[in-house]
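With one protein chain held back, the other chains of the complex are shown just where they sit.
Let's look at subunit A:
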Amino acid sequence: MTVQHDSSVYEQIQSGEQFQELRRRYRSWAFPMTVAFLAWYLLYVVLSGFARGFMGTKLFGNINVALVFGILQFVSTFLIAWAYSRHASAKLDPLADELRHDVEERAQ
C-alpha cells in the first residue's frame, strides 16, 4: 500500500540539493539523448524519402548505403539502451536509493 506522506516532505525533498542533483543527472542525459536519437532517426527517414540516389550507392556487393544506414539504426538503438542502463545504475540508482531511504525515515 502507498504510504501517505505530508506533501511538504516532498516539496522539501524536491528543493533539496540532493534531489536537484539527481534530477539534473537524469534530465541532462535523457533529454539531449532523446533529441539526438530522434534527429538521427528522422535524418534516416528523410533521406529515405528525398535522397534515394545516395541511399542506393553500393558499398560492397549488393550492400548499399540504405541497408547500412538501417542497420546502424539498430546498432545505435542497442548502444543507447546499453549506455542508459550503465548511466542509470552508476549515476542515478545510488542517489535515488539514498533519497528514498531519507524520505522513508522522515515518514516514520
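To be clear about the criterion, a residue touches a chain if its C-beta (ideal position, glycine included) is under 8 Å from a C-beta of that chain, and two chains touch if they have at least 3 such contacts; residues count from 1.
Rule of thumb we're sticking to: contacts and distances are computed from a predicted model.
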Leaving aside the chains you can see, what is the UniProt protein name of the one that's missing? Options: "Na+/H+ antiporter subunit C", "NitT/TauT family transport system permease protein", "Cation acetate symporter" or "(2Fe-2S)-binding protein".
"Cation acetate symporter"
Tell me, which residues in subunit A touch the chain that this view leaves out?
1-3, 5, 7-8, 10-11, 13-14, 19, 22-23, 26-27, 30, 33-34, 37-38, 41-42, 44-46, 48-50, 52, 55-56, 60-64, 66-67, 70, 73-74, 77-78, 80-82, 84-85, 88, 92-93, 96, 99-100, 103-104
